[in-house]
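Let me give you the structure first, and then I'll get to my questions.
The complex is shown incomplete by one protein chain, all other protein chains being positioned as in the whole.
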Amino acid sequence: MKTVLYGLFRWLAVATAIAFLFLTGAGNVARNADPQKVFESVCLSADMTNLQPASNQMIKRLYDINPADYEFCMLYYPKTNMDVDELLLVKFTDRSQEEALRNAAQSRLNGQKKAFEGYGAEQMGLLGSHSLTESRSGFFLFAVNPNDAEIRSAFVKALEEESSCR
Amino acid sequence: MPLSELFFVFIFLPAAIILYRLTPDRLRNALLLLLSLFFIAWGSLSDVILIALCIAFNYFTALELDHLRRSDSRILKKLVLFSGIAVNAGMLIFFKYFVFLINNVCAVIGTEFSFTVPKVPVGISFFTFSAISCLCDVAKGDENAVRNPLDFALYIAFFAKITSGPIVKFRDMARQLNDRAMTAELTESGMKLFIIGLSKKVIMAGCLGFLFDGIKAQDPASLSVAGAWTGALAYSLMLYYDFSGYSDMAIGLGKIFGFSFAKNFDHPYSSVSMTDFWRRWHISLGAWFRDYVYIPLGGSRVGRARNIFNLSVVWLLTGLWHGANWTFVVWGIYHLLLLLLEKFVLKGLLDRIPSLLRAAMTFLLAVIGWTVFFSDNIAYAGSYLLRMIGIGGSGLADRTGLFYLNGGVFLLVCAIIGATSLPSAALGKLDRLMERRIDKRAAAQLMQPVTALLLALLMLGCTAFMISDTVSSFLYAQF
Partner (left out) sequence: MKDNHQSKKTLLWTTCMFLCIVICFDIVSLIIPDRQFSETENRMLAGPPEITGEGLIDGGFGEDTAKYLSDQFAYRDTWASMSFFVRHTIFHQNEMNGVYIGSDGYLMLIPSEYDPDALRQKLDAVNLVAKKYIHVNQCISVIPNAAAIMRNKLPEYARKSGQIQKIREINDSLHGIKTCDVSGTFRQHRDEELYYHTDHIWTTYGAYLAFREIAPMLHIDPDSFSYTIQRVSESFDGTLASKSGCHQYKDVIEIYAPKKETPVSVHYSEIDGMKGTIYESSFLSTKDQYAVFLGGNHPMVTIRTTAGTDRTLLLIKDSYANCFVQFLLPYFDQIILIDPRYCFDTVDMIITQNDVTDLLYLYNADTFMTDTSLTDFLTFSSSQDEE
C-alpha cells in the first residue's frame, strides 16, 4: 500500500536525522576524562619546537590565574620572547572558572597581538589564524601553534575516548 | 557560502552559468541540484545530510498527501499534514529556539541546564517554510506533489534562495521546475539584478555598517540624541540595503537559471502607512504568513475579536521568526499595535494627510521599530529609545554623535534617496527622453551596452569592497 510505504520512508528520514544529530555530539557530554592523558595527546599533535614548560609563577604572570585553584593546569610557553607559540590546558569545575579562563586567554591573546602589532608579521599571522580556544567536558584549551587544527582534533578525540570508557 | 563572497561571485557563479548553458535541457535540474548540494556542503557537510533528510521526509509526505487527497480520506490527510508541519516546525524550533526556551524555563524554575545544540543548518528558517508551503499546497489541492525527487530537492535546496530567501511558495515554483523559458531577456535582467543587489549589499550596506558599528560600540547610557538617531538611521538603511540587496541577488540568480521569483522588496521606505510597509518589506514572508497562517485561521472574514486574535498570532510568530530573543517578540507586537491602530482606529483619517508627510511618519515609525530589532536585550532597547527622545544620555549632540553624523550625512542622504523610487523614476524619465530624441529601437540598442558599462563599473566597485572587507556577514543569514 502506497500510504504505508510513504509513511515508512518519512519516519525513516526523521529517525536517521535524529540518530545523525546524536552521533555528531548534541546534548550533554560526560566530564571525567583523565587530564594527564588528554594533555599528552594534545602535546603529541602540537609543534613543540618553540615551547618550554612553565612554572606556576610564570602561569600567574602571563595569565593572572592561580594554578592551585584548578585540578589540572599546565602551560607551555615560548622558549624565546620573540615567539608566540603557547599551549594551555586547564581542568575546571564550574562556569565561573570557565569564564575566568576564557577571559584570561582572551587577555593573553590580545596582549600578544598588541605587542607584535605592526611589527611582527609572522607572529601576528600565528596569533590571528592559528590560535584556538576550546572549552569542552570540563576542559579548557588555549593554543597558539602552527598545528592548531591537529591540536583541536586530538583534544576532541581524547575527550571522546576518555568519556566513553566510563 | 554567502552569495556576496568572492569565491561565489568569481568562481562558483561563472562555472554554474557556463555549465548550465552547456547542459542539455533534461539534465539542467539535476545540474542545479548538484551545484546546490555542493554549495551547501561547502559550508558544512552535516548541513547537506540534514537538508537531504528534510527533503526526503517532505518528498514522501507530499506524495502521501497527494495520494490521500485523491482517495478522499479527509481525516488521515489532516493527520499526515499536521505531522508533516510538526516535523518541519520541530526541526526549526530545535535548532533555533531550543536553547532560548530552555534558558527561559530555567530562569523561571531556577535551575541551570547546559545543552549543546549542533550547528544550525544554513537557511533553516527559509527552507522549512518552503517545505511547509509545499505540504499545505498539495494537501489543499492547489498543486500536485512533485514526482521527480530531484526536482523536489531542487525546490528546497536551490542555492539561489536557500541561504536567505525569498521564501518562494511551492505553488509559485512547482510549474517552473519543469517548464521555464530561458530567454536572453530573462538572463540579462537576472544578471543586472544580481549586480545591483551585490552593490547594495557590499558597497552601501558595507559603508553604512561603519556608522552603525561606531554608534553601537558606545555605551547606550552616554549617547546623545544626534548619536542615537544617526545609529538608528544607519541601521534602518543598512538593513534595507543588506537584505533587499541579498534578495535582489537571489531573484537575479533565479532569473539567470530560468526561474521567475516575485520581488521581495518594493521601495518599502516610500510606504505611506504601516499596512503599506508590510506589503513592500520582506514581501515573501508576509505572503507566507498570510497564506499559511492568517487565512487558515480565518483571516479577516470573521468577527472583529477573532480577526484581532488572528493578527496577533501572525505578528507574534513573525517577530519570533526573526530570532530567539524577546526583542523580536516586542518588535512584532509593536508592528501589530500599529497595524491594528491603522486598521480599526485611524481608518479614513490617514487619507487626509498629504502622502509626503505620511511617508515620513511611516519611515520614522519603522526606524523606531528597528532600534528594538537591533538591540541585544529589552534593557538596551529601552535605554536607546530614551536617548532618541532626549532623556538621559549626553544631551542633544555630543562629540561622538556629531563625529558620525558629520562624517556620515552625505552617505545617509544618498542612502535615503537610493531607497526611494526616485532613482528608478529618474531612469525612466531618461529612457523616455532618449526615445523621443532618437528612434526607439536605436535607443534600446544603445542602452544595452551603456548599461553594461555602468554595471561593469559597479562590479569593479563591488570587487574592491569584497576584497577589502575581511568580515562581511549578512544580517538575515542568522535567521
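Order as written gives the chain letters A and B; numbering starts at 1 within each chain.
Basically, a contact is a pair of C-beta atoms (placed from the backbone, for glycine too) under 8 Å apart; a residue touches a chain by one contact, two chains touch by 3 or more.
Source: prediction; values computed, not measured.
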- prompt: When the whole complex is taken into account, which chains on show are touched by the absent chain?
  reply: A, B
Statement: The one of B:F94, B:F289 or B:F465 in touch with the missing chain is B:F465
- prompt: Which positions on chain B touch the chain that was left off?
  reply: 1, 5-7, 9-11, 13-14, 17-18, 42-46, 119, 183-185, 187-188, 191-192, 195, 203, 207, 210, 214, 256, 399-400, 402-403, 406-408, 410-411, 414, 440-441, 444-445, 448-449, 451-453, 455-456, 459-461, 463-469
Message: Touching the absent chain: which residues on chain A qualify?
response: 55-58, 60-62, 80-82, 107, 111, 114-115, 117-122, 124-125, 128-129, 149, 153
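The working rule: only the chains that are shown with their structure count from here on.
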Residues of chain A touching chain B in the complex: 2-3, 6-7, 9-10, 13-14, 16-17, 20-21, 24-29, 95
- line: Residue set of chain B touching chain A in the complex reads 46, 49-50, 53-54, 56-57, 60-61, 63-64, 67-68, 76, 80, 84, 87, 91, 112, 114-118
